[in-house]
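Missing here: one protein chain of the complex. Every other protein chain is in place.
For reference, chains read A, B and C in written order, and residue numbers begin at 1 within each chain.
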C-alpha cells in the first residue's frame, strides 16, 4: 500500500546508512529531488546502483554518501567526464569508492532477474572483453540442452529503489510514460520502493497497457514537482541541457562543487 | 518489411507441411480466420504450439493438420473438454497426436527466452509435480553463484507464429491492445510471422509505450475482419460465448464436427 | 439440493462459493482462475473485501469486473483492471516474484494430502480420460503464499491418491513438502459443497474442520474416497447471509444478461 508522504519523511524511513540503493531513470525521469534529500540527510556508506551514474551520482559521490558503486556507464552524456566520480576513483576524495563494473546489457538483465525473483540472469555478453577478468560476478553458465556456454550474472536486489514518475493517483498507483528505462524492473527487484511524482491526480487516464506500478508494490509516493530537473519529465518539462554543460565547470574542482552543493542542496535544509 | 497481402497467399507462402507453428492469443485475439485457411489448404504434420489449445486447435486437430501438440492447458474455457483433442489422444482419430506438455509459466518463459535468442529459460517451476518425469525437456539448472537448483526448459522457436491484432498501418506496423497474452514474444521468437488484423489505418494513434510490432519483424499482414471470432477483439467485438457453448455439441461426435467443418470452413474454399 | 433458511433457500454451490469468499481477507492479492474461484473472489470484493486485488493469468492486475468473466481473458477484465501486462510478466514478475497472497485452484482429482490432478485419469501414456492439463496450477501451488482448493465433493474427485500429481499439495504428507523449501505454504483449505477441510498438524492429511449447515458426517463420508476424519472441535459453517446471497445472485444475474445466456 503506497503511503503518500513528504519526501523528507520517506527518505528518513526508507533509506538507511549502508543500504544498497538504486536511483534509476535512463536520462529521463532521473530522481534528483530524492537524491538531494539523501545528501541533506547525510546518508553514508551507501552502495549506489545505477546503469548510468551521471550528474545525480556525481553529486552523491562528491557529497560523500557512497562507499561502493555498481554501474555500467559513468559520464556526463554528450558533455564529458564526471569529475567528482573520477576524483573519488583516482584520488579517493572525499572518500575511497569501490567500483563494480558491468555492461548495460548485463545490468538490464540483472534487474529483470531480480524482478522475476531469480538468483541469476543468463545472457550473451562480454565476448572477448577484459571486464569478466576483473569482475568475479560475471561467470559462465551452460545450457542444459545444447551445452552452449552463456554468461551469467547475479540478479540485482536493491534494499531500496528510488524513481521519479509523471503521476500517481490518490491510492498511489504510479504511471510512467515515454522513455521507460529499467525503472519498473528496478522497483520490482527491490525490497522497498520510493517514488517521487510531478503530481497526484484523481484519474491516471492510463492506457490499459501503459507502464503502471500498482500502489501495493510501492512503499511511498512523494510529490516533487520538477523533481527530475535537470533531466526531464515527458509531458511536463524539457531536459535542461545548459545545466548539464554547466556541470562540467561546477564539478571540475572540489571547491566549486562544494559551493554549488552548499547553495543549491544543503541550504534548502533550513527551508 | 511486412507485406500487406491476402490471407490465402500469406498462408501458402509462410506455412508449410511439417512446420512448427504457434497460433497464439490468450482467449483474446485468437487467429481463427488464419487457422481456417490452414485447414482449407490441407496442411499436414504440423507441430502445433499454443499455451491454451482451445477451439482453434480442436478444429486443426480434428481436421487432421497436426502431428504433435506442445501445450499447457487444453480445454474449452468455462465449458469443458475439447472433444476432438481428446479423440486424437484417446483414440488416434483422425490420426495419432503426440503430446508435449508443459505449464503456463514454463511456456511463457520459453517464449520469452526464444524472443531473447537464448537456448533455454530459467524459472521456478514444477516443484513436486509429476510432469518433469514425463517430459525430458524439463531439466534442473544450478545457479553459478548460490548453487540453488532451478528449472530449465528449451526456448520456443517456432518456424511460424500466427497472431491476430486490432490494427496495422500501411507500412505494416501492428498494434495490439488489451489482453496481450504472449503474442509479442511468440512473434519475436519465430522465424516468420503472419499477422491478421481487423483493419488497416493511416495512423495507429498508439501511445508511445503501446504494444507495437514494427513492420520489419512481421512477414505478412492480412486484413481479416472478425478474424478472431468466436474469440473477441478488444474495441471491435465481444466474445461469442454462445459459440463456445455450442462447440461442446458440435465437436462431441466426429460426424457433427465434419458437418460443421464442411459447411463453415471448407465450403468457403469455393468463394 | 436446496434447503430452507429462516428467509431464503440456497444451493450447496452457493454455500461453497460463499464459504470460499469468506476465506479472502481484504487487501489480499489473489491469483484467480476462471469459474468458481473467480465468482468467489468477486463476491468477496463486493462484500467484505472491497480492496482485494484480483490478478488473472491472462494479464489483468487489479481487475474489478462488473460481470463474471466466462474466459480468463474477457474484455471486462482489461476494462476494469488497474493495468494489463503480458502473460509472461504475470508468471515472471508477479507469481514467481512472490507477490501473490492467495492462489485459487480447482481440480479433477484431489487426494488426502491436497495433491491435485488435472492431467490424466489412468496411466499417462494411455489415459482413460485426458484432462486439460497443468495451466498455471503447478507454479501457483508452489509460489502463492497460500492456496485454496475449491471443488464439488464426490468419491470420484476425492481420492486416496491421485493418478498423477499435476500440482503439489503436501505430497506424501508430513514434512514431504517442507523439504522442497517452497515459498508457498501449500493448500490451507479445500472448500467443497459439503464442508471445509484443512490439513491436520504434523500429518498434513486433510480433515473436516467445518461442516456446512445441514450436512451430515455420513454424507461427507459417502462423498470421500478415503476414510475421512473429522477434526475435534469441528464447527458448522454459518449459512450464507441474505447480503451474501443477494450480491452473489445479482452478480450471476448481471453475468447471464451480459453473456446473453440463462445461467
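By definition in this document, contacts are C-beta pairs under 8 Å (C-beta built on N, C-alpha and C of every residue); 3 or more make two chains touch, one makes a residue touch a chain.
All of these numbers come straight from a predicted model, not from anything done at the bench.
**Q** Indicate each shown chain that the hidden chain touches within the full complex.
**A** Even though it is not drawn, that chain still touches A, B.
**Q** Among B:12, B:150 or B:217, choose the residue that contacts the chain missing from this document, as touch is defined above.
**A** B:217
**Q** Looking at A:5, A:66 or A:112, which makes contact with the chain not pictured?
**A** Candidates A:5, A:66 or A:112; residue touching the omitted chain: A:112.
**Q** Of the residues A:44, A:104 or A:139, I need the one that contacts the missing chain.
**A** Touching the chain that is not displayed is residue A:104.
**Q** Can you work out which residue in A:40, A:68, A:86 or A:252 touches the chain that's missing from view?
**A** Of these options, the touching residue for the absent chain is A:86.
**Q** Which positions on chain A touch the chain that was left off?
**A** 26-28, 51-52, 71-75, 77-78, 81-82, 85-86, 89-90, 101-105, 108-109, 111-112, 123-131, 134, 178-182, 184-185, 211, 232, 234, 238-239, 241-242, 244-245
**Q** Quickly run down the residues of chain B that touch the omitted chain.
**A** 1, 115-118, 173, 188, 206, 208-210, 212, 214, 216-217
Just so we're on the same page, only the chains that are shown with their structure count from here on.
**Q** Which chain is most remote from chain C in terms of Cα centres?
**A** Chain A.
**Q** Between chain A and chain B, what's the gap in Å when you average each chain's C-alpha atoms?
**A** Centres of chain A and chain B (C-alpha means) sit 39 Å apart.
**Q** Could you state the distance in Å from the CA-based centre of chain B to that of chain C?
**A** Spacing between the chain centres: roughly 28 Å.
**Q** Mind pulling the residue numbers of chain C that touch at least two other chains?
**A** As it turns out, chain C has residues touching two or more other chains at 78, 84-85, 92, 96.
**Q** Multi-chain contacts in chain B: which residues touch at least two other chains?
**A** Each of 123-124, 178, 180, 211 in chain B touches at least two other chains.
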